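Shown here: the complex without one of its protein chains, the others still in place.
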Amino acid sequence: MRRPLGPVGAVLRHVVLMAGAAVMLAPFVWMVLTSFKPQAEILVAELRLLPTRWAAAENYATAMTRVPMLRFLVNGAVVTAAIFVLQVLVNLPCAYALAKLRFRGRGVMFAVVLLCLLIPHHVVAIPIYILFHQVGLLDSYAALVLPFAISVFGIFLMRQFFMTVPNDLIDAARIDGLGEFGIVWRIMLPTAVPAITAFGIFSVVAHWNDYFWPLIVVGSEELYTPPLGVAFFRLNDQGTEYGPLMAAATIVILPLVAAFLVAQRRFIEGITFTGMKN
Amino acid sequence: MTTVALAPRVAEGARGRVTIRGLTKSFGATRVLRGVDLDIADGEFVTVLGPSGCGKSTLMRIIAGLERQDGGSVAIGGRAVDALRPDQRDIAMVFQSYALYPHLTVRDNIALPLRMRRLTFAQRLPLVGRLVPGVRPTERAIDEAVRRVAAVLQIEPLLARKPGQLSGGQKQRVAVGRAMVREPRVFLMDEPLSNLDAELRVHMRAEIAELHRALATTFIYVTHDQAEAMTMSDRVVVMMDGRPLQVAPPARIYDDPEDIRVARFVGSPRINVLPAAATGRGSLDMRGLELPFDADLAAGTAVQAAFRPGMATAVRGSDPSGLAGVLRHRENLGSDLFLHVALPGIEAPVVVRVDPTAVADFPVGEAVSVRVPPAHALVFDAAGARLRPRASAAMRRHG
Partner (left out) sequence: MADALALPAPAAMRRRGFGEAMAALSLAGPAMALMVLFLVGPLVVVVLLSATDYQLGARSLSYVGLANYAEMFADRVFRKSLENTLIYVAIVVPASVALGLGAALLIEAGTSLRAFYRAVYFLPVMATLIAMAIVWEFMLHPTLGLINLALREIGVEGYNWLQDRRTALFTLCGIGVWQSVGFNMVLFMAGLTAIPGELYEAAAVDGARTGLDRFRTVTWPMLGPVTLFVVVITAIRSFQVFDTVQVMTKGGPNRATEVLLYTMYSEGFSFFRTGYAAAVTVVFLVFVLALSLLKTWVLNRRVHYA
């Protein structure tokens, strides 16, 4: 393949890829275009791309006000950020211990981590739901965040990374007077920034987009995350007002898509990297 | 007491004295250290020399407190340190891989050990630490110390850089700076030059020796490179199979090895070793050649006779006073010409150094005789321990 295509091949490549790109982009384009159209133009049942009367402002205003959309977005940001911070706090030290400290039970511990890697989080939903029900944590931020504080995948990924950190570096830190906690936060954390970034992208994308778990544990509107919010919006207007609905969908996907467009390579690397290992 | 006599520069103080007794260490079934005893005087430069895997790093790591020994003890400055953490032992270590913190600038790398000692936990916190009372004067003092060290090592222009932007030699200097800044009792260096190219290695060798002279602190230096050991140290510890075989100044190690393994390890090209037998009348029989050697050896006792390539001479043709052989190969290094002479029935050829101008005298494939001056032959028993003639043993005791 590492060989320039002939002119016919080059044209053919673009024809096929453009056709594919059109399919991939169609929902996004249609969503955005519809979010600009007034209801009347949507209901005419004719194939028209651009609106004749622009209703973008109304649609987006409706999307933001009919439900507390801003609140949902803030919830999403708070929840994903809290999950990520907790994941680093909980799993990074563990990964360091598994990679660099010698202690009894380390092998067993790592085996448990590997086994837990095989458990999809849907499987543990019912017992965790019951647990939260028992302790009265359902329908709270804690319920949205806590189950994801542990990320065996994060432990695994960080451990693999720490295995590549030379032991000399850690020994130097010990001689310089750092304790094990100091080593984790002052040396390992800054050293692991590339791996943590990749994991962070993976984590944020997964939890911003997660629908299953919030759907189960959250009942109050104030706690809705963006996916719940947009689903709620759709139920709320009986699925008839497509302009505002598409505006709401646009708003929900916008933060991640914008971040992706800004830092494409990092996102793709992050997801591939984690995808390969996951 | 011999220690004191042999160490050229012994200060009165005991600050940097290191005493090691009966150190043992195993990793699973591998016995890495099999009883190491060592006395290192304050201010001495001691090199631990040995082949890869002989336990040098393990010894260093135990002295530093990074590894726990199975038995035996280590004392620094007359105080047992076995129960102390590495940072409490008042030592500094320079690693082969430099082990610089990749996310910190050179300045912060060098300052880190001081920050850890002189600032409290609260003062070390990021951001808020700056607000805790007492930080400023301490930080200023630390900065001053870093600058002094940087001046000595001539790395001031690098202070703002990160390790990733430094060359190997520069990293090396920074690593030394980080060790120096805390003014430790003992410097531990584990093959610090082995990641540098040959030229830089020679240069840094001189610099480290100079640094040692300037600091007058105890240096324990680990290497598998005999050139480093021979050029820098006051004394060399030749280590093999987890035990020191000989501890002596470089010249003694070379001229007067206690063990055939030491003789073999030190010197390039390697020393020649030939089987010989005691005649019972004050001499040895080495392949028909009689070497005078006055020792209490029963006739027929098998020994090993060894001589360095530079000690023997070669003559073309056969000569009754030499070992007869055939020239197999010549190595002309310009300054030296080494002849590889095959002796019948012996697998490894004997290597002899001759003057390069004589290259035409020695065509490959011709008969060559090797003459060994008896005074330069080193004799070892079958197990490899050095045997000395009576007279010279007495001489050495008085000399």
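Going in written order, the chains are labelled A and B, and every chain counts its residues from 1.
Heads up, the rule we're going with is that contacts are C-beta pairs under 8 Å (C-beta built on N, C-alpha and C of every residue); 3 or more make two chains touch, one makes a residue touch a chain.
Small disclaimer: the values here were computed from a predicted structure and weren't measured.
Panel shows chain A; residues 1-5, 9-10, 13-14, 16-17, 20-21, 23-28, 30-31, 34, 42-43, 45-47, 89-91, 93-94, 96-98, 101-104, 106, 109, 112-113, 116-120, 122-131, 133, 146-147, 149-150, 152, 155, 179-181, 184, 205, 208-209, 211-212, 215-216, 226-227, 230-231, 234, 239, 242, 245-246, 248-250, 252-253, 256-257, 260-261, 264, 267-268, 271-272, 275-276, 278 of it touch the chain omitted from the view.
Just so it is clear, only the chains that are shown with their structure count from here on.
Averaging Cα coordinates per chain places chain A and chain B 56 Å apart.
Residues 61, 64-66, 85-87, 91-93, 95-104, 112-113, 116-117, 178 of chain B touch chain A in their complex.
Residue ranges on chain A touching chain B, taken from their complex, read 166, 168-169, 171-178, 182, 187, 190-191, 193.
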